[in-house]
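Just below is one structure, and these are the notes that go with it.
With one protein chain removed, the remaining protein chains of the complex are shown where they sit.
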Amino acid sequence: MENLIALLVAAPLLGAAVLLCGGRRLDAVGHWIGTALASASFVIGAILFADMLGKDEEHRAVGQHLFSWIPVEGFQADIGFQLDQLSMTFVLLITGVGSLIHVYSIGYMEHDERRRRFFGYLNLFLAAMLLLVLADNYLLLYVGWEGVGLASYLLIGFWQHKPSAATAAKKAFLVNRVGDMGLSIAIMLMFTTFGTFAFGPVLEATGETGEGKLTAIGLMLLLAACGKSAQVPLQSWLGDAMEGPTPVSALIHAATMVTAGVYLIVRSGEIFNAAPDAQLVTTVVGAVTLLFGAIVGCAKDDIKKALAGSTMSQIGYMILAAGLGPIGYVFAIMHLVTHGFFKAGLFLGAGSVMHGMNDEVDMRKYGGLRKYMPVTFVTFGLGYLAIIGFPGLSGFFSKDKIIEAAFAKGGTEGWILGGVALLGAAITAFYMTRVMLMTFFGEERWRNQPTPSPAESDVEPAAEHRGTHAEPHPHESPKSMTIPMIVLAFGSVFAGGFFGIGDRFLHWLEPVTEHAHGHSPLSATTVTLSTMVVLVIGVGLAYLQYGRRPVPVVAPRGSLLTRAARRDLLQDDFNHVVLVRGGEHLTRSLVYVDHTLVDGVVNGTAASMGGLSGRLRKLQNGYARSYAVSMFGGAAILIAATLLMRAV
Amino acid sequence: MSATAVHSLWTTAADPIQKIDAPNIEYGQLSPTLIVIGAAVIGILVEAFVPRRSRYYAQIFVSVVALVAAFAAVVALAAGGYGTTKAGIAAMGAVAVDGPALFLQGTILLAGLLGVFTFAERRLDPVAHGNRVDSFAAQASSVPGSDSEKAAVKAGFTTTEVFPLLLFVIGGMLVFPAANDLLTLFIALEVFSLPLYLLCAVARRKRIMSQEAAVKYFLLGAFASAFTLFGIALLYGYAGSVSYATLAQVVDGTIETVNPALVGTMGNDALLLIGAAMIVMGLLFKVGAVPFHMWTPDVYQGAPTPVTGFMASATKVAAFGALLRLLYVVLPGLRWDWRPVMMGVAVVTMLGGAIVAITQTDIKRLLAYSSIAHAGFILAGVIATTPDGVSSVLFYLAAYSFVTIGAFSVVTLVRDAGGEATHLSKWAGLGRRSPLVAAVFAVFLLAFAGIPLTSGFAGKFAVFKAAAEGGAGALVVVGVISSAIAAFFYIRVIVLMFFSEPRPEGPTVAVPSPLTMTAIAVGVAVTLVLGVAPQYFLDLAGQAGVFVR
Amino acid sequence: MNPVNYLYLAALLFTIGATGVLIRRNAIVVFMCIELMLNACNLAFVTFSRMHGNLDGQIIAFFTMVVAAAEVVVGLAIIVSLFRSRHSASVDDASLMKL
Partner (left out) sequence: MSFPLLTATAALPAIGAIATAAVPAARRTAAKWLALLVSLATLALAVVVLVRFDPDGDRYQLTESHSWIKDFGVRYELGVDGIAVALIALTALLIPFVILAGWHDADPLETHSSRWRPTQGFFALILAVEAMVIISFEATDVFLFYIFFEAMLIPLYFLIGGFGDRAHAGSDEHAAAQRSYAAVKFLLYNLVGGLIMLAAVIGLYVVAGNFSLQEIAEARANGSLDMATNTERWLFLGFFFAFAVKAPLWPLHTWLPNAMGEATAPVAVLITAVVDKVGTFAMLRFCLGLFPEASKWATPAILVLATISIIYGALLAVGQRDIKRLVAYASISHFGFIIMGIFAMTSQGQSGATLYMVNHGISTAALMLVAGFLISRRGSRLIADYGGVQKVAPVLAGTFLIGSLATLSLPGLAPFVSEFLVLVGTFSRYPAIGIIATFGIVLAALYTLVLYQRTMTGPVRPEVSAMPDLRVRELAVIAPLIALLIFLGVYPKPLTDIVNPAVKQTMSDVQKKDPQPEVEAVK
């Protein structure tokens, strides 16, 4: 049975290979092949899942060793897979949501002449992501880790003719590389400490080494997680990543890839458990990002960017939870899964809206769309309710647990973290309500708007053929797009309840991550109630701001905070000034140095040699008598020297 | 010394001279020299009696036959073991017949043979009035540009005297490295110098420069030989004899019977040191070592190129041979005095030659300076003062002389309206116009630069190795540095030939007769053979590495 | 009289000759100075011969004279031809080739 594991990865990989090498003759069927293979790997996942459920808890984890990858004296890297409950959760999420989004893309990319390639990239992503979660050692995980980075690079920059897209893609890859550096250093540390970097041996041996080493490893892993999961300080790429086609944002930058960081931390739980300092830093990062993303989300008028901010903030929750240690791991993963459903749903909804609105992304040019695209409205609405944690829906269960755990951390930390988590919940409610209202309610601001739309400057080809930039005619999207949205909506409604009630998910995952019940200073009910309260506050504020008053088509200047938030709290500007500018100056000056100094020394020697030569040859002045003089002098010196030699 | 002593000397000196018994001459062992000198005399007779038309052929015949025969004699002697076991002194102690002598004589003879070929080349210059002409003046005595000259050209005169002159030069050179007493050394020096001065003066083109070169060479040469002679006088004064054997014993202080009259001078090392220094200076002048090198560029440039080629190779061979013998046979006892001095000379010679060459613009001057640098390299081998040193120098000389003759022969091919186009700028793009010639010249340049797989590298490695083993590691480092500098200008020429666009009015490459072709071909062949498989020749040089005392 | 003094004389003559070579312009004069140096050598030879009481020095002196004569022949030929083509016997005029 476990020999199927390799197929999980192989199927989409094959798809990628076929689609990318196949050439134009596959254009007609490319999307079908891609979707088929994605679904195939979902089916395999399902089979393995069924098989796993069949076994009792101890024997659920299975592995498959393919071959020895890099055998070098004292250094053993293998290609091998490990499928336990944790991996399985991810496998199902990835292949499931992935397949849905493949289906969705068939419609969404219908008119793009490079659709075949798009599906090739999507398959490549699936393969890499599965490799990431199935690897049985850190080095192989690293391969998947950078593989998803590559896929995301290709997909963000899919519309390469848009400079903005190309830049965004490059930025994403670079920022991720910084994180990857952390991962590779962590692996090296493991190698020098444990002599191996396979999950099993390393995690078992954590006890045998000092806390310092483990803290270092933990922090490096955290760095990697920050890069992949867009956590402060490496979050800056996620917003720009929205340049990619919307299905990509849904799959990679909401549901799956960005959560890889959480997976990494939870997977390395033993290391973090043994390194409290690393854990503390993790929680702090999570908490900060949680607020950061939420605030940014409040200010963005671009629907996708707003959602991106939300994603950041939600992952902040997960990281926070993961940082809490055994009391949080399960909930981190649980929130990860539910978030996968509703956030993917929300993005697909947004995509559907854009689809109907000539790819307009500015929410201020939306409004009152609910009657034009009912399905989108309903599914989006459910996703909305889920994310703000409306009682009974997915978000409610998962997020609530995290807040509880945060308090349960105990001590001042506990209070602070818990407080932040609560605050975050309030802001979440605010900005999501804002999105909801601006898009689906209020007057139809898109009527007789001044065309062309701001999207004119860089038009997606998807829009080119849709041609007309005149007044948009909002319409519901084709089935291929709505059905996945509906499915995801189901997920966002029921997943949480299914997992939460009776701690099903907890028991499922506990054998891998082990779970500890923290002692929260507040009772579960208190927490739930307070959550409800902040929820109401958030929604209320948003309603007052955007529901009651008309939304101006042109964004008002806004408060300092708003303006800062629009610019991602100036983080990009900081990067630009410090890193980009500084880097440019550095390289330019180095080029100068290389040319004048390093090269100059050599050329200088040559030149001076030439000068010396020029001066010496003046002695050769053509006068026989001066030659005679030199001979005479030479003779004199010769004699003198000889005598001198004898003298000394 | 006291008056009585002087009186006694006088009386002894005044004794009635007993009858002189006839000296016994080993004609067989001296045959190479005798053959060449004899041929030279015959050449004179040819000039006197053979009609002008057929002189040219007669002279070539005589010279070639003589040189081949002489070479055969050398080989025979070497085969007869005179280079090793039977090595000895001939002609009443005047001439040594031993390994180094024979090896160098062989080299000189071969160089001379190639020299004759290049001398006899008559296809390069355009035919004048229906007569093929070589590189020598129609009538050396006539004033350049005068009517008499025109008449001579019209009449198709040629200076066939160059062949006997060349033979005299070779004859002198054969004796020079073999000379076993200072007198013979001096005579040989003059015998090969004087005709060489004349040969420099008889160029067909650019005669003024040719004569200027001759004057400079003559005056400075005579000046140098005066020093040598005075040095000889002082050594004679020191040891009371000019024979190497005696000198060596005196210098080592191993002489058994001390003539009481000599006690005074023998104690006086000043005589010895100054004398030695002056003789060495004369030899250094001939090899063109800094600071006695200044004649080299001018003479090399002014002299007819075939002469330059021959001179550049053969003179070095002969002079270094003599230098080796002097230093290794006569002055080994003085090693600790002359080694440091020679090291100094070697260093300035290597660096000086290489550095000044960088900015040269005339190919012949460039090669002149490169020859100076090479003299420095060879000196490094001389300083080793080991048998290895000797053999390495011998090998280097052999390798070097062929490369040099070949290179200068190529120079004679590149011509424009004014004769040979020696200015470097005219060589631009030669590789495009006639790849073969350029490639051949490139091979020679690479050999000069000491690139592996050429004879230049083998030779350089040999001398540096010897020097390093002889404890002169510093010299090796300097040598390496100056080789790097030298590489720069050799490469400059290659760049010029291959990578720069040819000039429209650029020179043409004359198609030579088989004579010059032979010279060049032999040059290339030796260069490559000595580069790839030098072992046999190293063995030869190795066996020849021992001087007879 | 002590023969050593002849040596001093010889050295003196030699130096005078050398100096002449260095300072005089006229090729002929320069050449004569060289001859002077050679003769200085001869003087040295005979003096030493006298001191050592063997005849080698005197024989060498004869050789030297012959060589000197030969040098005269060659030298004058060259110098004269140069003079005829340049109408000047100054060694400094003969400086076409330099650097």
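Of note:
So that you can tell them apart, the chains are marked A, B and C in the order they are listed, and the count of residues begins at 1 in each.
Methods note: a residue touches a chain if its C-beta (ideal position, glycine included) is under 8 Å from a C-beta of that chain, and two chains touch if they have at least 3 such contacts.
Just so we're clear, the structure is a prediction, and the values are computed from it rather than from any experiment.
Counting contacts over the entire complex, the absent chain touches A, B.
Annotation: of A:50, A:554, A:586 or A:636, A:586 touches the absent chain (contact as defined above).
Taking the complete complex into account, A:143 is the one of A:47, A:92 or A:143 that touches the chain left out. Touch with the chain that is not drawn comes from one residue among B:44, B:491, B:517 or B:546, which is B:491.
Summary of contacts with the chain left out: across A:81, A:125 or A:194, the touching residue is A:194. In the full complex, chain B touches the omitted chain through residues 391, 432-435, 446, 451-453, 457-458, 461-462, 464-465, 468-469, 473, 476-477, 480-481, 483-484, 487-488, 491-492, 495, 498-501, 533-535, 538-539, 542. By the touch criterion stated above, the residues of chain A touching the omitted chain are 20, 67-75, 79, 139, 142-143, 145-147, 150, 153, 157, 160-163, 165-167, 169-170, 173-174, 177-178, 180-181, 184-185, 187-188, 191-196, 201-202, 204-205, 208-209, 213, 583, 586-588, 590-591, 594, 598-599, 602, 606.
We take it that only the chains that are shown with their structure count from here on.
Contacts between chains leave no pair untouched here, as each chain touches all the others. Summed over C-beta pairs in contact, the chain pair with the top total is B-C. The chain with its Cα centroid farthest from the Cα centroid of chain A is C.
Remark: chain A and chain C have CA centroids separated by 97 Å (rounded to whole angstrom).
The mean-CA centres of chain B and chain C are about 24 angstrom from one another, to the nearest whole unit. A separation of 81 Å divides the Cα centre of chain A from that of chain B. Shared contact sites, meaning residues of chain C that touch two or more other chains, fall at 18, 21, 30, 91, 94-98. Within chain B, contacts with two or more other chains are made by residues 215-216, 219, 223, 227, 297-298. Residues of chain C touching chain A in their complex: 18, 21-23, 25, 30, 91-92, 94-99.
Note for the complex: chain B touches chain A at residues 215-216, 219-220, 223-224, 227, 269-270, 273-274, 276-278, 280-281, 285, 290-292, 294-295, 297-298, 336-338, 340-341, 344-345, 352, 355-360, 485, 488. On chain A, the positions that touch chain B within their shared complex are 606, 609-610, 612-614, 616-617, 619-620, 622, 624, 626-628, 630-631, 633-635, 637-639, 641-643, 645-646.
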